[in-house]
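Note that one protein chain of the assembly has been removed; the remaining protein chains are unaltered in position.
We call the chains A, B and C, going by the order they appear; numbering starts again at 1 in every chain.
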Amino acid sequence: MLRFFTSGESHGKGLIALIEGIPAGLPMAADFINLELRRRQGGYGRGGRMKIETDRAEIISGVRWGKTLGSPISLLIRNKDWENWQAAMSEDQEFDGSVPPVTRPRPGHADLPGALKYAHKDIRNILERSSARETAARVALGAVAKSLLQELGIRTGSYVTSVAAVEARITPVHKNEDHLARLFQKAEKSLLRCPDAKATELMKQAVDRASARGDTVGGTFTVFIAGAPAGLGSHVQWDRKLDGLYARALMSIQAIKAVSVGGGAELAGMKGSQVMDEIFYSGKDKSYFRNTNNMGGIEGGMTNGMPVILNASMKPIPTLKRPLRSVDISTRKAFAAAYERSDVCAVPAASVVAEAMSALVTAEALLEKTGGDSMAEVIRNYNAYRKQVQDF
Amino acid sequence: MLRFFTSGESHGKGLIALIEGIPAGLPMAADFINLELRRRQGGYGRGGRMKIETDRAEIISGVRWGKTLGSPISLLIRNKDWENWQAAMSEDQEFDGSVPPVTRPRPGHADLPGALKYAHKDIRNILERSSARETAARVALGAVAKSLLQELGIRTGSYVTSVAAVEARITPVHKNEDHLARLFQKAEKSLLRCPDAKATELMKQAVDRASARGDTVGGTFTVFIAGAPAGLGSHVQWDRKLDGLYARALMSIQAIKAVSVGGGAELAGMKGSQVMDEIFYSGKDKSYFRNTNNMGGIEGGMTNGMPVILNASMKPIPTLKRPLRSVDISTRKAFAAAYERSDVCAVPAASVVAEAMSALVTAEALLEKTGGDSMAEVIRNYNAYRKQVQDF
Amino acid sequence: MLRFFTSGESHGKGLIALIEGIPAGLPMAADFINLELRRRQGGYGRGGRMKIETDRAEIISGVRWGKTLGSPISLLIRNKDWENWQAAMSEDQEFDGSVPPVTRPRPGHADLPGALKYAHKDIRNILERSSARETAARVALGAVAKSLLQELGIRTGSYVTSVAAVEARITPVHKNEDHLARLFQKAEKSLLRCPDAKATELMKQAVDRASARGDTVGGTFTVFIAGAPAGLGSHVQWDRKLDGLYARALMSIQAIKAVSVGGGAELAGMKGSQVMDEIFYSGKDKSYFRNTNNMGGIEGGMTNGMPVILNASMKPIPTLKRPLRSVDISTRKAFAAAYERSDVCAVPAASVVAEAMSALVTAEALLEKTGGDSMAEVIRNYNAYRKQVQDF
Partner (left out) sequence: MLRFFTSGESHGKGLIALIEGIPAGLPMAADFINLELRRRQGGYGRGGRMKIETDRAEIISGVRWGKTLGSPISLLIRNKDWENWQAAMSEDQEFDGSVPPVTRPRPGHADLPGALKYAHKDIRNILERSSARETAARVALGAVAKSLLQELGIRTGSYVTSVAAVEARITPVHKNEDHLARLFQKAEKSLLRCPDAKATELMKQAVDRASARGDTVGGTFTVFIAGAPAGLGSHVQWDRKLDGLYARALMSIQAIKAVSVGGGAELAGMKGSQVMDEIFYSGKDKSYFRNTNNMGGIEGGMTNGMPVILNASMKPIPTLKRPLRSVDISTRKAFAAAYERSDVCAVPAASVVAEAMSALVTAEALLEKTGGDSMAEVIRNYNAYRKQVQDF
């Protein structure tokens, strides 16, 4: 049972990420976590903060001499700008009122519903937590999950498929792990994490145009999990279906408004005879396989041995320089506010966060399958299961 | 804390649904549950089974004299065809082998991954549970949740927006509860649960054509929850975001491959200045409101007081009369199998199931907000919160 | 992840028990479950109901041809006296008021706090669920867990150690599995489930005396789990400590007021040098062992390879023929009520229930260790872990 949580305010002392259930003996290095944090900070059209600070995770517990202990792993990502925020965000009551309250809720944010729910008259008390800054902690946790998956030969990756109205031209051959790996490698070299170089260029232009207009853009991306065996997840109960668990994890990312698996929404308009991934058997590989992957690697809420393909759509960032109309909660007077500093496009970052969340969900499903408290035990059980599948 | 589970095999004795956490004193009638079950059985292009049997739920526990007790509610939906399945599905080992095993996995089903995961050589041991028959139990549970929501003035409904390639023409004005109610009423009168009468006709033709070809079709639908106050769900932790919880619930429904909230995937291609639902205040209603609902009623993982709009895409039904290629797991020989009896289109049924799941998620979020163990207490706390929101 | 729930009112249609997470391929027979139900109904000094009915569980789902499917198992234990209770306990509102409400709360029962919590003016709405009748469903679930444990060579059992003021003379040698097995066998032959034949006789007399006085008695018992390997449970988080999980499970049984592990409360008065179970190694068995078992088989929240020893104390049954003072909730007038039909002693039954709960907790810890979805996989992983422990 993998459990993981984040805590921390955007401009507070730092973010804490905690994960429990990772087996003992897993190699774990802050360097790898920091590499992942760095990937989240990349992209084109990012606001000022991404440039100010390079996030670094400090391992507080659960790791000794480069290996996990089996105990809860906690990570601290300090806010490097803390000294400028000490009074505004102090936990100490003596600073009460040291900066004026935020009373103007931004449309598209947690600001208004959060203020109403938690009865906060100062919207800062909401936005500090709802900020996408929190996803840094998720990426750190995802790095832990990825470390586990890597030991078992399971790879995750992602690539951006559209930004604003610009769609990448990507042959939708999602059945092939090597092909996915190549898309991923290309994405890693693109400022917008898009494997299509031409599209990247157009996306940059779209971002520039939006920026010039004081506007923001959204986009879409794909996450894949390659190398997982058939049989993760389960069909037996609604809350154990793996596609449902992935959907929850991705939809929980700030600004994501749509999630799909494999062919996703397009399958709805197609015929049954077109979309099903027919089943074949390779005597050489002693393995069932498919020549298509419309199902995105999931049938009946379980992995089917093909790469898992998850797609997500991100709305444009709701904090923009162009004024949006809203109402001041202290006066109930209308206003139209603009914001000076903001990201214009965060789709590449969101794709990295989605990788992290997908890795966490996959790791949880995997450990549910294998049990085990040490990597030796996990790997032993895992290999025995893979052999069982092969010999079935 | 609402907990709910289903159990039961498609051709077993029956389905059991269990839900715990419903407050005491809620009016509850088997009639209403049966009405909902009936709605699930409607539609156009359904297979033989829907005609054979009218599902009826029997309340086994948790209700007395027409009201909930506060104890777990369990419901039994008997399989009316059980007498023909007794030997094949008996729990008794003396029937072992009384019917030949199913060894031919159907593409698009849980058949193969389930057999590999659970090491079943007889695929019947998987397909009996993975069957969409299980959703009858979900609809029964959903009826319980709807009964609760109705007491608080919260209504759920759904309508089909496309079948095969036929898309309904529906003005996408999702901000208006009355408009949604009208769409729902129209849908209830349509064989395909589509509010657009012309589209319904075209959908029927599409189903007929698919049927004639031995093929199947999918489609899309929208679920709404109207009347919920701002502040259900939470932004504070990834697994408490209400959009994530809805996404899990809907994606867990058999054959659903995409889920979105509000404007969904279309928002990705739009500009930030276009999509945000600006905030206004009505002194008359003492209430914040929006003139648009692109966010689908959810901001920051919380309801914002606008109707919640959830969209889902269903792949075509994977059991078809046209042969699909697969491999017999006992011989590893290829075959191409066709199925005589099957639904051609189950989109209307899926929309009813999605209503049920959405009602359950909403009820859980609501009870987390109000606490309380009796309806009097729930309503008291609920009204006090609504007043708090109004007076904020 | 093992999840299990019961539902059902004492005089309702029946009890439903549901368990999910049991692997596929486990032999499962209603006969064995019924045998366990029969054990719960034994004892001396039981009231009328135990004689009226012999509980029988009907398997509704999750089992086919004598083996589990991997899907949720649901069991129905019908109320054989239902026809006499139809009006009083009908789910139908037309029976509302067909029998007068219960307005007199019994001290020592859930009656008063339950009525206040759930705002029930008819205490029957509480007592029907709080009744120890519910434990029949637990015993049925426990039988499922025991079936799993038996496949892995893990045995559970229990024996009564005192009734009223009569204490059995049992050499407290709890380190020896065979010894425990013999105590269990003797207990099974005793009307009071006490391995000490002389004590049994005195206990019967104590029960008779209490019965003659219109009074009731309590007692104590021990549950053991033998054959479990070291390493179930975990020290890493408070809610994963196995002793805590056992304590919750046993304390949740009606009328249990104290739970202890191994030497329990007596250890508090002893010296550290006396109580620790020193560690030895047997080259022959390739195994660490202890010559004492004061820790009751648990160190640091984990099994240590010795038999797990759990002790519980049951208060006397609170429904008695001697009048107890209470207050009518409809009039707030004092009264003193006596009850005609009741058990005088339920300690043997409680010990059987505690076995069931302990088996469920153990099965959960075991499956967390092994993972796996089929018995073949569970056993394979389990044996590999046992070898790992041996080779450590």
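Here are a few things to note about the model shown:
As a convention for this text, a contact is a pair of C-beta atoms (placed from the backbone, for glycine too) under 8 Å apart; a residue touches a chain by one contact, two chains touch by 3 or more.
Small disclaimer: the values here were computed from a predicted structure and weren't measured.
Within the full complex, the chain left out of the display contacts the shown chains A, B, C.
When the missing chain is restored to the complex, the residue among A:L69, A:A206 or A:A249 that touches it is A:L69. Set against the missing chain, the residues A:N125, A:Q150, A:N176 or A:S287 yield one that touches it, A:N125. Residues of subunit A that touch the chain left out of the display are 3, 5-9, 12-16, 18, 20, 23-25, 27-30, 59-67, 69-74, 76, 89-98, 117-120, 124-125, 128-129, 373-374, 376-377.
Although one chain is hidden here, its contacts on subunit B can still be listed: residues 1, 20, 70-72, 231, 234, 236-237, 367-373, 376-377, 380-381, 384-385, 388.
For subunit C, the list of residues touching the undisplayed chain reads 5-6, 105, 107-119, 126, 129-130, 138, 162, 164-165, 210, 213-220, 230-232, 234-239, 241, 243-254, 256-265, 267-281, 283, 288, 290, 294-296, 299-305, 313-318, 320, 322, 324-327, 329, 332, 334, 357, 369, 388-389, 392.
Just so it is clear, only the chains that are shown with their structure count from here on.
The angle of the rotation carrying subunit B onto subunit C, fitted on C-alpha atoms and rounded to the nearest 5, is 180°.
At the interface between subunit A and subunit C, over half of the residue numbers involved are used by both copies, so each side presents largely the same positions. Measuring from the averaged C-alpha position of subunit A to that of subunit B gives a distance of 26 Å. In whole angstrom, the spacing between the mean C-alpha positions of subunit B and subunit C is 37.
Centre-to-centre separation between subunit A and subunit C, using Cα means, comes to 44 Å.
Under the contact definition stated at the top, the residues of subunit A that touch 2 or more other chains are 231, 234, 236-237, 369, 388.
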